[in-house]
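A single protein chain has been omitted; all remaining protein chains appear in their positions.
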Amino acid sequence: MIIVLKPRAKESEVKAVAEKIKKMGLKPHVSMGVERTIIGAIGDESLLKEDQLKAMAVVEKVLPIMKPYKLVSREFQKENTIIKVGDVKIGTNDIIVMAGPCAVESEKQVIETAKAVKKAGGHIFRGGAFKPRTSPYSFQGMGEEGLKLLAKARNVTGMPIVTEVMDTADVPLVADYADILQVGTRNMQNFNLLKAVGKVNKPVMLKRGLAATLNEFLMAAEYIMAEGNHNVILCERGIRTFCTHTRNTLDLNIIPIIKKESHLPIIVDPSHGTGNYSLVSPMSKAAIACGADGLMIEVHSNPEEATSDGDQSLTPKSFAKLMEELRSVAKAVGRRL
Amino acid sequence: MIIVLKPRAKESEVKAVAEKIKKMGLKPHVSMGVERTIIGAIGDESLLKEDQLKAMAVVEKVLPIMKPYKLVSREFQKENTIIKVGDVKIGTNDIIVMAGPCAVESEKQVIETAKAVKKAGGHIFRGGAFKPRTSPYSFQGMGEEGLKLLAKARNVTGMPIVTEVMDTADVPLVADYADILQVGTRNMQNFNLLKAVGKVNKPVMLKRGLAATLNEFLMAAEYIMAEGNHNVILCERGIRTFCTHTRNTLDLNIIPIIKKESHLPIIVDPSHGTGNYSLVSPMSKAAIACGADGLMIEVHSNPEEATSDGDQSLTPKSFAKLMEELRSVAKAVGRRL
Amino acid sequence: MIIVLKPRAKESEVKAVAEKIKKMGLKPHVSMGVERTIIGAIGDESLLKEDQLKAMAVVEKVLPIMKPYKLVSREFQKENTIIKVGDVKIGTNDIIVMAGPCAVESEKQVIETAKAVKKAGGHIFRGGAFKPRTSPYSFQGMGEEGLKLLAKARNVTGMPIVTEVMDTADVPLVADYADILQVGTRNMQNFNLLKAVGKVNKPVMLKRGLAATLNEFLMAAEYIMAEGNHNVILCERGIRTFCTHTRNTLDLNIIPIIKKESHLPIIVDPSHGTGNYSLVSPMSKAAIACGADGLMIEVHSNPEEATSDGDQSLTPKSFAKLMEELRSVAKAVGRRL
Partner (left out) sequence: MIIVLKPRAKESEVKAVAEKIKKMGLKPHVSMGVERTIIGAIGDESLLKEDQLKAMAVVEKVLPIMKPYKLVSREFQKENTIIKVGDVKIGTNDIIVMAGPCAVESEKQVIETAKAVKKAGGHIFRGGAFKPRTSPYSFQGMGEEGLKLLAKARNVTGMPIVTEVMDTADVPLVADYADILQVGTRNMQNFNLLKAVGKVNKPVMLKRGLAATLNEFLMAAEYIMAEGNHNVILCERGIRTFCTHTRNTLDLNIIPIIKKESHLPIIVDPSHGTGNYSLVSPMSKAAIACGADGLMIEVHSNPEEATSDGDQSLTPKSFAKLMEELRSVAKAVGRRL
């Protein structure tokens, strides 16, 4: 960490900062420049309490040198993490597609959609039994009943299932049914939930928060891994910006950066990322083109009757067409679908 | 709700949309313009499923007319909600100041700071026992031990206490000690937590999420109220923007809007809102000047030793000075402190 | 346009709004709902003065129905605009690549880089003679001397050239040398400049502003077209968001939307869009995959000596490799490069 002092810092002030650094267990390295005195703190940066240093009146700013994340970092583990879910492997050269309805609504809807997803070449079935909704008056999901329907879809199609868990209290229940536990956007920094899924022996798919920086996203994954669960799949699903032409702004730029910074697989959700079914196809292709390991796509056997997110769901037919087109793009960038 | 159709919509398509609206329980009102056909849906707008309408290929856009919130709205309740906590009333003409350290660290720190807050005229004591931290390796709070120290501070000073609850499982425990339950920024859309505190017989202070719109903020309060707990205090604490000159961008503009839209009291947290102790004083004054009902301010008996947020904490001395200055500003806008 | 009145609007107030609409030359259509009175204004929406309506105390909000842009819109012109620059056509099925250094620095640099761009298959040569720089103390470009070097590069390679014009006073000079006039990000709403290039008989490449919405971007193009110059190429180059992992957030989501809304060609600048040379390759592929008509890429014969933007420039070698890879992606989505 580099501590930059204000202009004309007194010797006693410089000393006080250096002492503070020593007390934290690091070695201060003072460098008097022409206009500023700068102090480097050499040693284990994680011991440094940045806020305490900033609270000293003589400190102008504090510049971290090291990245805050460890277990998630490519420096910590060179090879890609490969996550096995049934017969599916996530994080290899193969593109993995998770698809299904936003919310589980009925047996008919679930089984029909699951069969269509399977037929088109989808690998993992998605569906929400617990739904985070902006309004308390909106449909909140079928709960355990929905989980049972998802399990039935797995039985029928053989596809593993991924579904969201919203509360620490529900983790055991959801883990009983799901093959992958999803932590949603609004819970990306629900640290108790992160810890809870970190103790479970099932892969976790962690969706990026609407206002999450790269560091915050990776640190959320670090929370899960620090509890022992190293099977984390990251998911970019759009951030909040000034733009209103899409519901959120899908930030594909983070894909190649995550692949460089971390060994964890990352997938993209263009359905929530854009909020508009007509954008799912082009943005899915773009996601594959820039290096995503997979996709999560909303498919509904009848979007005009969906209880939630009908406007961003593909029909089985348009999903099958998309899968076909994605195969070419995957091939063009040396991947396989 | 107004449904705008794409240009050159066929009669059969117009009919299909109208039928769908009828099926949802509203009355369609078709108006053929020169360039667009527009359909108004007359009746209870909450019955309309916007996503399903948008999923129809002929629909260009859907424009809601009504506001999604009810219980929180000024239309629902004309008079200000006044929340009583011990002898303190929030939501009257009097400005209420909550102050204390970011995290509870020790008995000495808590009692010293609480006495200083009381002496300077603070009304409610704040302090975190459960701390949401970006890193799993940072201090996570003292837990119940911290709650006990807060209770001791209450005994010593007579001030009610406000403290954060992060998990549904902890709600009963925290409610046992706290006078006001705080729901933090990162949990503003942790809907299970909102429902849980909505069932408790204690006031809730709800902090605005970093990326929360006005509607989302008020709908989060609606979640709490819909469970029966009508004692909700809103708190603006900064949003995430492109600016880096402050940790977050304190959005004071929302204060007069909330006062118009809702009957709930709203306070401002300039400490988290700016992340810089030197900005706490000017932004506190600005908050009062534009109509906030109170403030939440970080005060630490020794900021340079704080385990968390030392850089944004005031010393007891600077807090006392600020309180003095705030009195003038409050008076200038017809309030009292 | 739909005018929503506040609850309990009096008859006289409703009448006043209706009268105002009539005075503006439209037909008011009053609809009294259960909770709100709504007035539709039927006729030429461009005659309506939204601000004046909002200034009336009884008006709650005004919802536009029509899009503000005309000449740029797909409704106005169904077929893609195809822009011819020498032998190059922009807006067809062929992907067009513009490449070259950020700033023109010397004859050697320009000619070397131009030859490398040509050899790798680039179509148009780019280079800045007038440079918009954040600091007045940074290199501001070679001016006319730079334009001459660009012309020399055109003579040597046969490639048309595109270069930025920053001031109305420079338009004739730049138009004398350039084949395409570039209007930069910071000048996207320099309306006098837009009008000036709108009067020139050369194609204009308009870069999206850092904070420009879809409407503002298209309306800036409308300014140029309204003056008679219909040869406008749009360019997405990143917006400003809270993210700091890239210099800007390249918003690829806007590509398929622009293709739907407008007949104008749109290209992507991943060099400025990300500010990092290692992201240029993946984001270029993503841009083609989601439907862009071309790319603008910074290439420098020696990035480590560049006067500007060396950190986001490709070397001739990495550019040639990228062109090779882009051919596969273009083919995969039915385009040609």
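As written, the chain order gives the labels A, B and C, with residue 1 at the start of each chain.
Rule of thumb we're sticking to: a contact is a pair of C-beta atoms (placed from the backbone, for glycine too) under 8 Å apart; a residue touches a chain by one contact, two chains touch by 3 or more.
This structure is a prediction, so every number in the text was calculated from the model and none was measured.
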Of the listed residues C:18, C:173 or C:210, which contacts the missing chain in the full complex?
C:210
Which of B:26, B:129, B:239 or B:314 touches the chain that is not shown?
B:239
Full-complex contact with the absent chain, from C:219, C:243 or C:337
C:219
Name every residue on chain B in touch with the hidden partner chain.
211, 213-214, 239, 241-246, 249-257, 260, 273-274, 278-279, 282-283, 285-291, 325, 328-329, 331-333
For review purposes, identify every residue of chain A that touches the missing chain, sorted by number.
2, 4, 7, 29, 31, 33-36, 38, 40, 42-43, 63, 65-66, 75, 240-242, 244
Where chain C meets the chain that is not shown, the residues are 20, 46, 49-52, 54-56, 68, 132-137, 140, 166-170, 186-187, 189-193, 195, 209-211, 215-216, 219, 222-223, 226, 240, 277, 303-313
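Note that in this section only the chains that are shown with their structure count from here on.
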Farthest chain from chain C by C-alpha centroid distance is chain B
Multi-chain contact sites of chain B, meaning residues that touch two or more partners
240
